[in-house]
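Written below as structure tokens is the structure these notes are about.
Note that this complex is displayed minus one protein chain, with the remaining chains in position.
Per-chain residue numbering starts at 1, and chain names A, B and C are given in the order in which the chains are listed.
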Amino acid sequence: MTVILQGEHLTKSYGGVRVVDDLSVSLDEGEALGVVGPNGAGKTTMLNLLTGTVTPDEGRVTFSGADISRRPPEQRCHAGIGRTFQIPRPFEGMTVFENVLVGATYGRNQPEKASYELCARALHRADLLPRANVLAESLGLLERKRLELARTLATEPKVLLLDEIAGGLTEHEVHSLVDTIKQLRAEGISIIWIEHIVRALLAVVDRLMAIDFGRLIAEGDPTEVINSPQVRDVYMGSMAP
Amino acid sequence: MSLLELNDVSTGYGHFQALFNINLRIEEGETHAVIGANGAGKSTLLRTICGLLRTEAEKVRFDGRPVGQLPPNKRVGLGISYVPEGRWVFPSLTVAENLMVGAHSRRTGMWTMDKVYELFPLLSRLRQRQAFSLSGGEQQALAIGRGLMSNPRLLLLDEVSLGLAPVVVEKIYEAMPAIIKSGTTVLLVEQDVGQAIRFADRITCMLEGRQVLEGSPKEISNEEIFAAYFGV
Amino acid sequence: MIWVNDIIQGILLGGLYALFAAGLSLVFGVMRLVNLAHGDFGVMAAYISLAIVGSLHVNPFYTILMVMVVMAIFGYAVQRGLLNFAMDAGPLQAILATFGIAIIIQNVLLERFTANSKGLDAGAIETAVIKLSNQVVIGWFPLVTAIVSVIVLLGLQFFLGRTRMGRAFRATADNQRAAQLMGIDNRHLYGMAMAFALTIVAIGGVFIGIRTTFNPSAGPMRLIFAYEAVIIGGLGSLWGTLVGGIILGVAQVLGDHAQQGWGILVGHLVFLALLAFRPQGLFAKQVQ
Partner (left out) sequence: MATPLKVERYTRASRIALPVVAAVIIAAATIPAWGSSSVIKQGVTFLTLVALGQMWNLLAGYGGLVSVGQQAFVGIGAYTLWVFSEKVGINPFFCVPIAGIVAALFAFPTAGLAFRLRGGYFAVGTWVIAEVYRLLVTLISWLGGGSGVSINSARGFSPTTRQAFVFWWALAVAVGSIALVYLILRSRRGVALTAIRDDEVGARSLGVNLTRSKLWVFVIAAFGTGATGAVIYLNLLRVGPEAGFSLQWSALMIFAVVIGGLGTIEGPILGAIIFFGLQQLLADYGTWYLIVLGAIAALVVVFAKKGLWGAIYRRWPADLLPVRRRLCLETVCFPEEAPPAQPPQYPIVQADNLSGEQPPAPSPGPGA
């Protein structure tokens, strides 16, 4: 297995508080890695460090062996790192198709006409094709989450970073989303997925890491990690059974 | 009449529904803990009570009064004080000034600056320090102290132990008995179940925006809590 | 020695700029609003003084208190009546709303007072001087202006540091939501911040009206000087703003001395150079 995306000894502080503290993460090609941890554990900051929205105080990020620590988000996107946002941020004044077009043309850096095919495929994979010409502002939450996914897929990412994409959805919606993500995995996209809906996560990922205080507290087989004393401790505190 | 009543509250952020039909009664003098994994809607619940999120007026009643539409600053005046997750101390103000701002509502009662310093002796020697230079634990103590300065009838504590080392959490929680003894009703939200149930008369467990378990800590087994926590 | 004189004049002028800048920076600090009408408020204050002088025939110094009260009420009303809603609509909307107010003030003044330049006549003090040597001559009026400026800044510092409302201002500047959780009514507070800013600007407006002539379109220039003082000094630092004002004042006086009429341009260029090399300002406060 070759490592595709790696963060080494990442540290980031805000106002004297270390949000991410000497955290290392590595993702193999084709692997699906799940991330759990309490609120404020530094999960989203870790993701931001990997995508370039935030630059690390210390440590470095490599992608396919190249150091990308100082590259801005748009360049990392070009390199093949796609992400979704915890709170979907569609371009509300554009249609679903046009939203996806942004990813296809700028993420792939290609002319508009050459992108249509790619857009349609991304929409299809995210189950949004019939909604292509609807204005993004009229979408509901599930469709907004799907649009997040479709836009990113249109950039043809090698690595997909998902930030709580199942949060706030109904049982049934979570199921359909999990199916979509399983599908993407099967197509060979490597995935890092932050999620607090544990059963959704367990259905997809090969490996799970748990973080707290910006540090790694457990890593390995998903079921073992979730049942590990460290993780129980973090969540349940002093009463952990 | 309960001090606080939530009647069928559903709310969220924009398109995101975070709470589904929540019903809750808190009696005067009670200590109530809300537990659950992250994303369960615990903090949203407190924000709905303190006014950062608004609902129909009738859905939140405080001391019999519909307050669902009031902004947070008005609710403080009625006696609802919220200690936010992430602490939100005023970084450029000194510790003493933070406490003075906490008393902005001019509600009087047993909590004064001296009493707060007594409650958290660690703050007492930091009076003139700017809050940004404080450690996480000191900031948390300051945030609670600041919340007490408005002499609330209902104190909402949001994730007090978040991001703090266990020894520090222990130190913060040492203050709990004194707060409870002062007659203040406390509603606290915790991920750390152990801490939560140590002081709570009742607990409510939430999962994905819904109430899944409620009762006194003695009635509920750890296994039940664990199941409710992860939904597995 | 003539340079010494210039630098002294520049420092005295800088005090006046700092006075204008303090209001701008207060409003920005408390509510993150860049008020494009700030300079026009100052000019408006000068015209109000002029109108009072015209009807009561008093020295403009005596009108300051009245102008302050009028401007304070006006500021509160504008903030509660329009700008609070503008800020709810979004930052871009807020800027544009203040721009609309700026244009309205300029043109109302134009309609009411014509485009002719006016001046406030404060009498003998305007020409009285202290002669330190043949080349170093300090005007009484610039000196009084600078002293008043420093007193006002000290008063502002006292207000922000020692009073209940001042603390509420600073708390809101730090974290508006948290301030609201302490019972601070932000809408009222914003109104008060604007009222305070305009009270300070009223003083500056009258003083500058005595110092030089003014016309309805003089506002933007006042805004720009204040803005330059704030940026040079660094956001959020009251005394940095004073230093910024002084640097600007000195640059202008020296520039004018080197080449008649070039002063303002030199001031702008110093500002742009600092912007290019130190965009965070000289005394930016780091709350880390």
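The rule we apply is simple: contacts are C-beta pairs under 8 Å (C-beta built on N, C-alpha and C of every residue); 3 or more make two chains touch, one makes a residue touch a chain.
Because the structure is a prediction, the values reported are computed rather than measured.
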- In the whole complex, of A:Arg60, A:His78 or A:Arg207, the residue touching the missing chain would be A:His78
- Query: So which of A:Gly7, A:Gly40, A:Pro56 or A:Pro222 would be touching the chain we can't see?
  - Reply: A:Gly40
- With respect to the chain omitted from the figure, which of C:Ile73, C:Val137, C:Ala258 or C:Leu272 is a touching residue? C:Leu272
- Query: Given the contact definition stated above, which residue among C:Leu12, C:Leu36 or C:Ile247 touches the chain not shown here?
  - Reply: C:Leu36
- Item | For chain A, residues in touch with the removed chain | 14-15, 17, 19, 39-40, 51, 53, 72-74, 77-78, 83, 85, 87, 89-95, 97-99, 101-103, 105-109, 111-112, 116-117, 119-121, 123-124, 129-135, 138, 140-141, 151-152, 154-155
- Tell me, which residues in chain C touch the chain that this view leaves out? 25-26, 28-30, 33-34, 36, 82, 85-86, 89-97, 99-101, 103-104, 107-108, 110-111, 157, 160-161, 166, 169-170, 173-175, 177, 217, 220-221, 223-224, 227-228, 231, 235-239, 261-262, 264-265, 268-269, 271-272, 275-276, 279, 284-288
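One rule holds for everything that comes next: only the chains that are shown with their structure count from here on.
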- Chain closest to the assembly centre - both centres taken as Cα means: B
- Note: chain C sits from chain B at a C-alpha centroid distance in Å of 43
- Separation of chain A from chain B, taking each centre as the mean of its C-alpha atoms, in whole Å: 31
- Message: Using the touch definition from the top, which residues of chain A touch two or more other chains?
- Response: 15-16
- Residues of chain C touching at least two other chains: 287-288
- Message: For a test of understanding, state which residues of chain A touch chain B in their complex under the given definition.
- Response: 15-17, 38-41, 87-88, 139-141, 144, 164, 167-168, 196-199, 213, 226, 232, 234-241
- Which bits of chain C are touching chain B when the two form their complex? 164, 167-168, 170-171, 173-175, 177-186, 285, 287-288
- Message: Under the stated contact criterion, what part of chain B meets chain C in this complex?
- Response: 50, 52, 71-74, 76-77, 81-82, 84, 88-93, 97-98, 100-102, 104-105, 130, 132, 146, 150
